[in-house]
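Only one protein chain is missing from this complex, and each of the others stays in its spot.
Chain IDs A and B follow the sequence of writing; residue 1 opens each chain.
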Amino acid sequence: MHNPQLNKHGELQHLLTIDGLPKAIVNHILDTASSFVSVSDREVKKVPLMRGKSVFNLFFENSTRTRTTFEIASKRLSADVINLNIAASSTSKGESLLDTIDNLAAMHADMFVVRHATSGAPFLIAKHLNDTRQHHVHVVNAGDGRHAHPTQGLLDMYTIRHYKKDFTNLTVAIVGDVLHSRVARSDIHALTTLGVPEVRVIGPRTLLPGGLEQMGVRVFNNMNEGLKGVDVIIMLRLQNERMSGALLPSAQEYFKSYGLTPERLALARPGAIVMHPGPMNRGVEIDSAVADGPQAVILPQVTFGIAVRMAVMSIVAGNSGGV
Amino acid sequence: MHNPQLNKHGELQHLLTIDGLPKAIVNHILDTASSFVSVSDREVKKVPLMRGKSVFNLFFENSTRTRTTFEIASKRLSADVINLNIAASSTSKGESLLDTIDNLAAMHADMFVVRHATSGAPFLIAKHLNDTRQHHVHVVNAGDGRHAHPTQGLLDMYTIRHYKKDFTNLTVAIVGDVLHSRVARSDIHALTTLGVPEVRVIGPRTLLPGGLEQMGVRVFNNMNEGLKGVDVIIMLRLQNERMSGALLPSAQEYFKSYGLTPERLALARPGAIVMHPGPMNRGVEIDSAVADGPQAVILPQVTFGIAVRMAVMSIVAGNSGGV
Partner (left out) sequence: MHNPQLNKHGELQHLLTIDGLPKAIVNHILDTASSFVSVSDREVKKVPLMRGKSVFNLFFENSTRTRTTFEIASKRLSADVINLNIAASSTSKGESLLDTIDNLAAMHADMFVVRHATSGAPFLIAKHLNDTRQHHVHVVNAGDGRHAHPTQGLLDMYTIRHYKKDFTNLTVAIVGDVLHSRVARSDIHALTTLGVPEVRVIGPRTLLPGGLEQMGVRVFNNMNEGLKGVDVIIMLRLQNERMSGALLPSAQEYFKSYGLTPERLALARPGAIVMHPGPMNRGVEIDSAVADGPQAVILPQVTFGIAVRMAVMSIVAGNSGGV
């Protein structure tokens, strides 16, 4: 199926997934973000790029942290932001998702930032807007089910580029619960697109999906082996609900096998950076000595994340819709 | 009792109900709204009419959809908006409604947009503000109990005027659960004020209130008869809680007797328009073929609703208080 995120000129009109996103567009986003990093440092942290535009944060699934980053990004672009917790709203009155969307679009929304527990919901919304020729509304995926979290993937790329400059000589390891992670999926696509020659995935068999090798990824179940010589380590959050139950014996056991300690970090290349999408489980997937250590770039990721979201929002808002 | 929505010069200082609102004021609101419809189409969708004013959305009853429309209208007028979910707030600490109101007025509020499950609450608040000479605060009723929803009534009038131009030769039918509908009540008052010669109400006996004939309304229990030759059909939402229980046999039975299908719509005058305040129950009160068909003006209603709320807010804010 045609990917509805590009308009007929091949420009980004929605951001739904990094999968299949042309390298030139990824680089354009990262370059634009670069110009916004300094905005957040200024005395007045605003640019008028989206003044008078209406951005709707449509969070069908609660995520205060992600909602906050988009709200800040919107306000620094001078947009008006409307937060909608949709679970508590009309869908509970039996209205269909697409009726809600049409309704909000009719209020002259300019952008929907969509978070949904169901994979593909932002795609469905974007396709509907295209099909019904409501080209004035742009969709940004803020995380859908296990599918994608493209702005997280892009801010990870921004962070790697910031510290390592060149993607084409890197070895990058993604560690942990890849099976349930939309972040991992977005990162793998982005790393591949940007020409990273070796992407590794490290985790217990129960938390790795099938088909990784076909994506060009090297799989390790032993963390010490997987970390050898890597330049970048992307740790994943272990969801609380996985810690007890069928998939894992216990949080302690997990830390023993897959927790990132200073000893394990020493196996990586000197100067390797440690990333984490947050929120961290200290003592579960990561040791505090690493999380607070000199190789961690976890807080810079957050800072860059605002700039990357500003870049994505201003780029899609500037491209006219139409398929 | 004197209606507190007009000041001593007969100007609109609060909007509480359409009942008794002079025709000149209704027309002034519709004319003002007309100038705002284009604002929402502009690149920068803002006018500075309420810059620096503080609008409080006081929602004692949850309604994300209505709150959103007022929030957007406020922001497009450049006002500052404070959303207060009052159920979760001080009233739970035992403070009286009027103490809460005085408290917020003392923060130099300029406007309260009030939604309340109790009929008459916005009236009570406006009267208290007038009586205590707190003339700097204006009240807009965003729906009170079964009593009134005046901005919905006004946006319905705007929509009818937009498509039909002249009210004085129209037949308008309101269909469904009139008994529990504040929308129906506001619409009947508005249609009568604007000189519509024939207003009909269609619904099962159990969902129609007494006294309709005295309001100058023709009552039909048979939908096919009621729709004959009408120019405008206003469908009402069937609340979920009515669908089972004493008032109605079932949603399916309701649809069979009162659902608006293409066949039934064909009984109306050619070019008749179909309206609905949303959210719709497709397959209950309205068939999808009608809801998405060429005669439906349900999404334009939403668009006009923003402009009508901007008009109401800027008009009452501009009229000095005082009874």
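What we mean here is this: a residue touches a chain if its C-beta (ideal position, glycine included) is under 8 Å from a C-beta of that chain, and two chains touch if they have at least 3 such contacts.
Just so it is clear, the structure is predicted and the values come from calculations on it, not from any experiment.
S.K.: Write down which of B:96, B:119, B:252 or B:288 is the residue touching the left-out chain.
M.R.: B:96
S.K.: Among A:19, A:71, A:187 or A:287, which one is in touch with the chain left out?
M.R.: Of the listed residues, the one touching the omitted chain is A:71.
S.K.: Could I get the residues of chain B that touch the absent chain, sorted low to high?
M.R.: Looking at chain B, the ones touching the missing chain are residues 51-54, 80, 82, 84-86, 88-90, 93-96, 99-100, 102-108.
S.K.: Write the list of chain A residues that the hidden chain touches.
M.R.: 40-46, 62, 64-65, 68-69, 71-72, 75-76, 240, 278-282, 299-300, 302-303, 305-306
We adopt the following convention: only the chains that are shown with their structure count from here on.
S.K.: Would you kindly tell me how far, in whole Å, the mean C-alpha position of chain B lies from that of chain A?
M.R.: Result: the chain centres lie 41 Å from each other.
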